[in-house]
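Only a single protein chain was left out; the remaining protein chains are all shown in position.
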Amino acid sequence: MIYWNSFGDFLAMGGYGLYVWGSFGLTALVMIIEPIAVARQRKTTITRLKRQLRAESRSHEA
Amino acid sequence: MNDRFNLSRFSFYRFASPAIFYPLAGKMIPWFIAAAVLFGLAGLYIGMLVAPTDFQQGEGYRIIFIHVPTSWMSMFIYLIMAFWAAIGLAFNTRLSGMMAQALAPTGALMAFLSLWTGALWGKPMWGTWWVWDARLTSELILLFLYIGYMALTAAIDDARRADKAGGILLLVGVVNIPIIYFSVKWWNTLHQGSSVNLTKSAMAEVMLWGMLLMALAFWMYSIAVALTRVRTLILERERHTDWVKAELEGVSK
Amino acid sequence: MLNIVFSVIARDLKLAMRRQADIVSALFFFVIVVSLFPLGIGPEPDLLRQLAPGVLWVAALLATMLSLPRMFADDHRDGTLEQLALSPNPLGLIVTGKVIAHWLVSGLPLALIAPILGIQFDLSGDALLVLTGAILLGTPALSGIGAIGAALTLGVRGGGVLLSLLVLPLYIPVLIFGAGAVDATVSGLGGEGHLSLLIAMTFAAIGFAPWASAAALKIALE
Partner (left out) sequence: MLEADNLECVRGERRLFAGLGFRLEAGELLYLQGRNGAGKTSLLRMLIGLLPPENGEIRWRGELIDEAGEAFRADLCYLGHLNAIKEDLTPLENLLSAARLAGLTLCEDDAIDALEQVGLAGREDLACKYLSQGQKRRVALARLVVDRRPLWILDEPFVALDVAAVDWLAGIISGHLQRGGMAVMTTHQLVAIPAGTVRELRIG
């Protein structure tokens, strides 16, 4: 079922290792970084909005 | 302040209302992530481990398992953004502009990945990182269009004006993409014989499956990321509504 | 209906004539950029002949870009744009007039001076003729597409740079067919096909762009 004979063959990609893994590696990197960035942005936005909300309600009470 | 939501009784507007969409999107995101991982693993398994080598291109062809899905996504996402732009300009729904803005960075990344993988594929196949091939050139211009859209919406402070201006730009871009594609293609065939065609070799069924699964994985990934982004945008823009205030207090617990 | 187009053209031309320095400096920019290329590339006539169409066209794009930011900005600043938007005539027609006026003071002079610059690049008589024709037929599309960009970036910070970012990718088809027409003539293939495509694009741009620009202007006026 599996096409490759050994792990070394798999890594070498028939001599195209640099190109194949360069493509997959960068794509994987992007697909890790982008979700992290999006999640972090969400978190910072929520904290900022909460702080604003608290400041607003305090100024209303005052 | 949120009495304007109650005005909309039609289901389309109801769906387009941020207050209803926000929790719905929140519930859907985990499923899209799971689907993306599942399809991705299956696609990688088939594409990287099971699929045989291509007799013309050797193992280097395996780049298409990323290159083709990212190219598709970069174009699809632009079309979807243009669709939301048209909806937003026609019906003045607030959610559509946010949708377009949430999709743009992912679309730009897809265009970038498509170019990157195209270059890495072209080097061993054509012996050069870059050729002024019609597809690569149009993809580059598509990346410029994405960057232009993001720069324009970022430069306009008022969110609603940014949505509308961005929407017009998207529609103008969508009209132009086919023109650009065909002009580049024509120019290219006049300058040099069209180079290697990616899909020339009849693709083995197993390769096709690998590619389709990968494309599905990229779809699900893009949806999940864009939905997360749109949820953040909704909170930001609707921060004065009561439901967002309640939502924020709920998060703090 | 056409009256309003002519009135706008007349007004913009009159204004441009009071500020001839702007027209002249854009033209001069075109001349200088084109003249710099042989200095950078070297004087071989064969090479220059090959590069001429592309160089002249890219310089024409950049020279057109120079005057774009001011297309609506002046009217916006002094409040005239509001009055234009409140005119009982469709804003799209008014913008059509402004686009035509913009072409008359930016594209037309470029086309008139291009053959002289073509001689610097050792172009043949035929090629010079096609070059002039191509710039004449293609630059209206540049003014039209540029109007969309100018309207979208109106009143936006960093508008000038943003404008080039938005507009230059959309200029690519015009560049390809404009330079292609001259290229084809130089290599003896005949540029008629390119020229007719340029005409088609110009008509499409003049027909479509003013309405997109009008929509963008209304957003800027909100």
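A, B and C are the chain letters, set down in written order, and residue numbers restart from 1 in every chain.
Keep this in mind: contacts are C-beta pairs under 8 Å (C-beta built on N, C-alpha and C of every residue); 3 or more make two chains touch, one makes a residue touch a chain.
Keep in mind it's a predicted model, so treat the numbers as computed, not measured.
Q: Given the contact definition stated above, which residue among C:Leu108, C:Leu129 or C:Leu221 touches the chain not shown here?
A: Considering the complete complex, C:Leu221 is the one touching the chain left out.
Q: Tell me which of C:Val8, C:Leu27, C:Ala101 or C:Ala114 is the one touching the absent chain.
A: Of the candidates C:Val8, C:Leu27, C:Ala101 or C:Ala114, C:Val8 is in touch with the missing chain.
Q: One chain isn't shown here. Among C:Pro43, C:Pro88 or C:Gly188, which residue touches it?
A: That would be C:Pro88, which touches the missing chain.
Q: Which residues does subunit C use to touch the chain missing from this display?
A: These residues touch the chain not displayed: 4, 7-8, 10-11, 14-15, 18-19, 77-80, 82-90, 94, 218, 221-222.
Assume only the chains that are shown with their structure count from here on.
Q: Please tell me the distance, in whole Å, between the geometric centres of subunit A and subunit B computed from their C-alpha atoms.
A: Chain centres of subunit A and subunit B, defined by C-alpha means, are spaced 16 Å apart.
Q: Please report how many Å separate the Cα centroid of subunit A from that of subunit C, as a whole number.
A: Here subunit A and subunit C have centroids separated by 43 Å.
Q: Once you find the CA centre of subunit B and the CA centre of subunit C, what distance in Å lies between them?
A: Between these chains, centre-to-centre, one finds 32 Å.
Q: Enumerate the contact residues on subunit B facing subunit C in the complex.
A: 89, 141, 144-145, 147-148, 151-152, 155-156, 161, 164-165, 168-169, 171-173, 175-176, 179-180, 183-184, 186-187, 190
Q: What part of subunit A is in contact with subunit B in the complex they form?
A: So the residues of subunit A touching subunit B come out as 1-4, 10, 13-16, 19-20, 22-24, 26-27, 30-31, 34-35, 38-39, 41-42, 45-46, 49-50, 52-53.
Q: Enumerate the contact residues on subunit B facing subunit A in the complex.
A: Subunit B reaches subunit A through residues 48-53, 58-60, 62-63, 66-67, 70, 105-106, 109, 112-113, 116-117, 120-121, 123-124, 221, 224-225, 228-229, 231-232, 235-236, 239, 244-245, 248-249, 251-252.
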